[in-house]
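Excluded from the complex is one protein chain; the other protein chains are retained at their positions.
Up next, subunit A:
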Amino acid sequence: MRSRLSPLRIVYGDHRANWRIGLVSAFLTVICLIWIYPFVWMISTSLKSNAEMFSNPGLIPQSWATENYARAWTEAHMGSYFFNTLIVTVGSVVIVTTCTSMLGYVLGRYRFPGRNILFFSFVATVFIPQGFTIIPVFELLSRLGLSSNLFGLTIATSGHAMVIFVVLFAGYFAQLPRELEEAARVDGVSFLKIFWYVMLPLARPMVVTVVIMQVLHAWNDFLLPLVVTLANPAIRTLSVGIYAFKGEQFIDWTGMAAAATISIVPIVVLFMLLQRYFINGLAGAVKG
């Protein structure tokens, strides 16, 4: 709105600006249509029969072959992979949010013996690549007897991503005002209750950010589930499942397009609904 009130605009009007905005909009529209073409192509292919795929290069399917979805869901096991992914995602979100909010709260707001060394350890490991730790992680899971079940996959998925969230939570809790907490303490509210009833609700924007980033991470994760499911294909996640599908049925393009659509629909719907939180959450990560 600022620019509408600028003195130059009041004197000269804004015809020139309108013309330029139109040009920029047209340019961006073209870019964006090209940008999302792969998705349109994928959905369109998932609705064609395998024969039509080769004869009809257009985007509008003629046969509306929904049996591709049935084939992907049952024969390619996308159905069970879908639920595996859901379990891992929900489980790791609960674990990660609980653990990192408490860690971040204590590290961000209190000074106690061992605090600095702990905080520094977390900051220092933020960028450790998965390739560094994958071998010991797999060995640890094997030794605990968790190397080929969903529970093991869930806690390992939680463990890898948590560091950055601890740092984000610590930063957020550190800048909240002291007064509320002190008022509660004077009233005799216990330490744990202050966290649960006073501080955690105040940190809701950061909780939302962490939940969203962890959902993205768990739904997308590849190296860890690939390694963990090598011995037990039944617990594959969607990402690994579709990778295996490609290896086994390379010619079934339409089935794979259907499988791909199945695995992106939930996350895309979630993104559309919570878009504001996604964008603000990610922006918050770079501003901090």
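In this section, a contact is a pair of C-beta atoms (placed from the backbone, for glycine too) under 8 Å apart; a residue touches a chain by one contact, two chains touch by 3 or more; residues count from 1.
Simple rule for what comes next: contacts and distances are computed from a predicted model.
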{"item": "The complex's invisible chain, by UniProt name, from \"Indolepyruvate ferredoxin oxidoreductase subunit alpha\", \"Carbohydrate ABC transporter membrane protein 1, CUT1 family\", \"ATP-binding cassette domain-containing protein\" or \"Nitrogen fixation protein FixI\"", "value": "\"Carbohydrate ABC transporter membrane protein 1, CUT1 family\""}
{"item": "Among A:65, A:93, A:106 or A:168, the residue in touch with the chain that has been omitted", "value": "A:106"}
{"item": "Residue, one of A:87, A:189 or A:223, that touches the chain absent here", "value": "A:223"}
{"item": "Candidate in contact with the missing chain, chosen from A:131, A:145, A:188 or A:201", "value": "A:131"}
{"item": "Absent-chain interface as seen on subunit A, which is shown", "value": "1-3, 6-8, 17, 21, 24-25, 28-29, 31-32, 35-36, 38-39, 41-42, 45, 53-54, 57, 95, 98-100, 102-103, 105-107, 110, 112-113, 118, 121-122, 124-140, 142, 155-156, 158-160, 162-163, 166, 191-192, 195, 216, 219-220, 222-223, 226-227, 230, 238-240, 242-243, 245-246, 253, 256-257, 260, 263-264, 267-268, 270-272, 275, 278-279, 282-284, 286-287"}
